[in-house]
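For reference, the structure discussed in these notes is given below.
A single protein chain has been removed from this complex, and every other one stays in its place.
What follows is chain A.
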């Protein structure tokens, strides 16, 4: 498990989502990447009912195919100050959420998924996937993992250069906002960081849908 950076690739105006994905796959293939299976990250959102009292709380339950045995849950506490309580549990947590359906109800129409193909190229792991919200296309996400390193700050330059080689100017010269906001650049990278990046992107896609 190395440092992972997640980027949203904007779909050009005259192209569809699948066409964009095909273009990226062609580019990464030209660099010599080898396809190695599929990946799936899904996010289900539960919100508390009136029985809890107080303002409604939201729990995001995420699964990542890279960590098949784990379930990630992020509880958004309204605060003040607003904070997020993360939890990593095993597969039984899903059953626990079903038991708590009287308190936390699932919002089926907000279920989001990033699904696509996984590529390996030397020490990098590249995942190119489409994001869907209840089977509506939302956008394209590119995940790049540099496996030998655990500190994002140490390998950002290397990863930036690699990503710019096939994503072009989409990649900013500064590290993604997630690392700067949470000050995670010089900490040991954890699987939860990947999940939080996904959640941030999913949330921004939802806002776009609201417009």
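The rule is simple: contacts are C-beta pairs under 8 Å (C-beta built on N, C-alpha and C of every residue); 3 or more make two chains touch, one makes a residue touch a chain; residues count from 1.
Here is the rule we use: contacts and distances are computed from a predicted model.
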Can you match the unshown chain of the complex to its UniProt protein name from these: "AAA+ ATPase domain-containing protein", "LexA/Signal peptidase", "Mediator of RNA polymerase II transcription subunit 17" or "ZSWIM7 isoform 4"? "Mediator of RNA polymerase II transcription subunit 17"
Tell me which residue among A:40, A:70, A:103 or A:121 touches the hidden chain in the full complex. A:70
From the list A:25, A:121 or A:192, pick the residue that touches the absent chain. A:192
Chain A residues that touch the omitted chain in the full complex: 1, 66-72, 88-92, 190-192
